[in-house]
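Would you mind keeping the following structure in view while I ask a few things?
The complex appears here minus one protein chain, its other protein chains still in place.
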Amino acid sequence: MIEPKEVFDISLTVNGERLTRRVQVRTNLADFLRHDLELTGTHVGCEHGVCGACTVTLNGKIVRSCLMFAVQADNCEVQTIEGLSRSGVIKDLQDAFVQHNGVQCGFCTPGMLAAAHALLQQGPLPSRERIRDFLSGNYCRCTGYQAIVDSVQAAANQRARSSMP
Amino acid sequence: MSARETLAARQISRDDSLVGRSIVRPNIRRHTEGGGHFVDDIKLPRMVHVAFLRSPHAHARIVSIDSNAAARMPGVIHVATGKDIAAISKPYVGVLRHMEGLRSPPQYPMAVDVARWQGEPVVAVVAESRAQAEDAIQRVDVGWEVLPAAVNMEKALDPSEPVIHESYGSNLCYRQIVDTGGVDEAFAQAHLVVEDTVNIGRQTGVPLEPRGLIAAYNAADRELTVYHSYQSAHLMQGTLATCFSMEERQIRVIVPDVGGGFGIKIHTYGDEVAACALAIILNRPVKFIADRFESFQSDIHARDHRVRGKLALDREGNILALEIDDLTGIGPYSMHPRSSSIELLEVVLFTGGNYKHKLYRARGTVVFQNKNCMCQYRGVGHPVAFAAMEHLVDQAALKLGIDPAEMRRRNLISDDAYPYTSPSKTRFEILSHQKCLTQLLKLMEYDDLRKEQAKLRKRGIHYGIGLASFFELTNPSPLIYGMGGARIGTVESCTIRLDAGGQIVVHTAICELGQGAETIVAQIAADAVGVELSSVKVISGVDTLSGPTGSGAWASRQTGTVGEAVLQAGLTLRKNILDVAAVVLQTSEEKLDIINGSVVMKDGKRGGNVSLLELARIAYYRGNELPSTCEPLFMATHQFRIKDYDFVFSNGAAGCLLEVDPETGFIDLLKIWCVDDCGRAINPKLVDEQIRGGMAQGIGPALLEHCIYDDQGQLLTCTMADYLLPMSLDVPDIEVHHVQTLTKTSALGAKGIGEAGASAPPGAIMNAVNDALRPFNAKVTRQPITPEVVLEALGKISQVSSVSRQA
Partner (left out) sequence: MKAPRFSYARPDTIAEAIALLTRFGEDARVLAGGQSLVPMLNLRIAAPSILVDINQISALNGLTVEAEKVHVGALTRHAHIESSTDVSKYLPLLALAMPHIAHPAIRTRGTFGGSCALADPAAEIPACSVALDATFVLAGPNGERRVPAQDFFQGALTTALKSDELLTGVEFPKSKPGYAAAFGELTRRKGDYAIVGVAAHGFISQARLSDLRIVIFGASDRPVRARHLESELEGKEASSECIRRAATALDADVEPRDDLHATGETRRYLTRTLASRVLSDLMKVGVS
């Protein structure tokens, strides 16, 4: 019989780095990333899974890190904004966010970039409507979203141009 | 124009000037890499966490508090009641002396004997982790005697309602009257009288980063350091000094990155003061980060106004007189230090302030109620004033058969009428309502849009077009708060220097909330001195210990006031640099200019150039090369305040297009246009973005956002799933154009823009919805305009839910 426990030892890969940590099972992944690993680029805006600020990728797919427990990331691969940045895979999106002022206060930005990255992986040249639809789970309180949509669209156009023969 | 003014104008309007250009913000890349530095990202040694037990009742006496079980819970370090905190923190009072009759009793950081709103902090638990503090809170046993609650603002003054502060004898907080006289006569003689009541719901600001701070106390030196997600470090410094009877020099407030403010993070919150008190009591760092649930219950709310309005018109549609009666309920206390009467005051003073009529009467009433406190949030009163007035103007136009655009053309104050004093005695220096309206109609292709609308209407598609004219109080003088006794400054300072590395370092107290404030400082500094943007370093964040004194981000004031201080300090530094350059180049200062970081001869002669880097090297390292009479002063300081006017108003006009589905009551917002005039636009792109972001915060309350209470005073919208903020599909593309009518109150000529965007949508959207509903002879007057509100107007349902009727 499996015995339920309050503390668990987990092994996972975060931003390409293999880690082993002992966690309280009630610690959510966002808090684990922020406070245990000090990867503070993942932000917490609601803890209800609504605002999207805590969006990270888990095994390559975007998830709300406030809506899962760190223990559930055992044996998984997590990418935070810090890892996405360092690997260079979202450099064009980051450039576009800077260029089009898709950032105001910066609090939604890491989650927004993770979501935008997931969108652009799904296919080239999404329409503005499609961008708005896909990003609808990520709140921004500063920009009114237009500059963010502009940023994502610009990065998508750039990718389409550079992939042309 | 003085020589200084001429120089200032030249420096910021040359062909190569950075001012006026949409410079990309140089310091935001870190945010795209997760490199932001917010309060919750900070860890201090021995830091502990606080959580609060908050009143579950709208109004209840605290009979007993048993925290024994809580104190024994794992990780718990300390449990404190309101009385414990009151023992070291004085109460504060949210009144301003210059607002006659305004009253509010002393407010303690936490409820002491009686809790007066659901969400008021009652017991604080400090533990090793936030989770442990929350565990322990569930074990605190509070004995409550539930008292009847005064919830409904319409009834708050009824003798049958419970009185929240007994000694006052009623729930009246403040009353404001304006009367030019002659109003009754005008209504008696009018060709047409239009009358209606507009209800604007309660909303809140919801910065994505919740409120939070870390307080650390150094008992040996009796110094308190606070890292605070806040819009004004110096304000908090003053507040804490008063609360703890300390000198301001004993308190240091540091504001790191702030994840949105919007007016939420500029008030005195009891939980924040209590967290600081706990740091003093425990002599170790205490972190308080509000969770979203408690944010909804304790971040200030705003709006919640009922405006009855009445317009008198002649046959041609000229407005002859306006009368309004505004009522608002502000919770149980007037908030410290700005007071909760300003929003109503601005409704009373500004309603109709963009129109020509001379006769005006207004009555404003502020009442106490057992709901969360209300105070100033982005737009302060303006959205209420413009929603009410723009609605009345449209209703009048409809009755008279005049197009809403034409109605405004006839009645808005002419652009050549300034300076202008409104019937409420508000002094406007220079505005451009007519010009903005004209440009807006062109931008919208208004006439074509009307034709398109008529065509679609025949096919059963119901487009609505709505207009709203607006203005905004910005760049306030000391008259707003300082003269009322609040420690809220209106002076801004800048110290600028040329350092030994050739860099221009700018130090101000500007508070960057994401507006791009630091970019604007850099642009102005670069132009004033004559260097490239890359040579300017703006010191980020505000620190009361090391930085200049300033007042922070509120009332759309930073660009106009900090910007002017930067411009003037930069011009002084430029002169100081040229003085040294003249010695080095053996010429006179008048013959020299600074271009792109180099001193050059104005007449273009070669051989006379010297870079600022070289001058700095000489001054700092090789002073021996200078004659002893030459004393370089590569540092300059300037302080600035607005003097000639009480406020510097900006203005604009907005239009919106939407579709109403008359079968479901759903509204699809299709497009918004805005022409604004904020004087000199230092960075037009950033102005656009302030308008767009502001408008999203005006669209929200017009259509979605609502703090809903039940009749027991329980807040029902405590999560982001219940309090509906606009998401990316809810905000359409917003086209922004600029008119630039410079203010003469500063050499920079910049007026504010930060809040203007939030002011227009409630009026423009309500007018557009009513425009769409015209064929059905229906209208809405209540916001948020939910599908249910539309269906009720259309007679498809008998009434909206009781909670929606709150507004």
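Labels for the chains are A and B, by order of writing; each one numbers its residues from 1.
The criterion applied here is as follows: a residue touches a chain if its C-beta (ideal position, glycine included) is under 8 Å from a C-beta of that chain, and two chains touch if they have at least 3 such contacts.
These numbers come from a predicted model, not from an experiment.
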Chains in view that touch the one left out, judged over the entire complex: A, B
Options B:Glu145, B:Glu663 or B:Asp711, residue touching the unrepresented chain: B:Glu663
Among B:Asp135, B:Glu323 or B:Asp593, the residue in touch with the chain that has been omitted: B:Asp135
Contact partner of the left-out chain, one of A:Cys66, A:Leu84, A:Val98 or A:Leu113: A:Cys66
Of B:Glu120, B:Glu492 or B:Asp730, the one touching the omitted chain in the full complex: B:Asp730
Contacts of subunit A with the absent chain, listed as residue ranges: 1-6, 8, 25-26, 28, 31, 47-49, 52, 55, 58, 61-64, 66-69, 71-72, 115, 118-119, 133-134, 136-138
For subunit B, the residues touching the chain missing from this view: 129-131, 134-135, 138, 291, 293-294, 663-664, 666, 704, 708, 716-717, 719, 721-722, 724, 726-727, 729-730, 786-788, 791, 796-801, 803
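To be clear about the criterion, only the chains that are shown with their structure count from here on.
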Partner subunit A, residues of subunit B touching it in the complex: 24-25, 28-36, 38, 40-41, 43, 131, 205-210, 257-260, 262, 291-292, 513-516, 685-686, 689, 692-697, 719-721, 725-729, 731, 733-734, 757
Touching residues (chain side subunit A, partner subunit B) in the complex: 24, 26-27, 34-35, 38-48, 50-51, 53, 80-82, 85, 93-94, 97-99, 101, 103-110, 113, 128, 131-133, 135-149
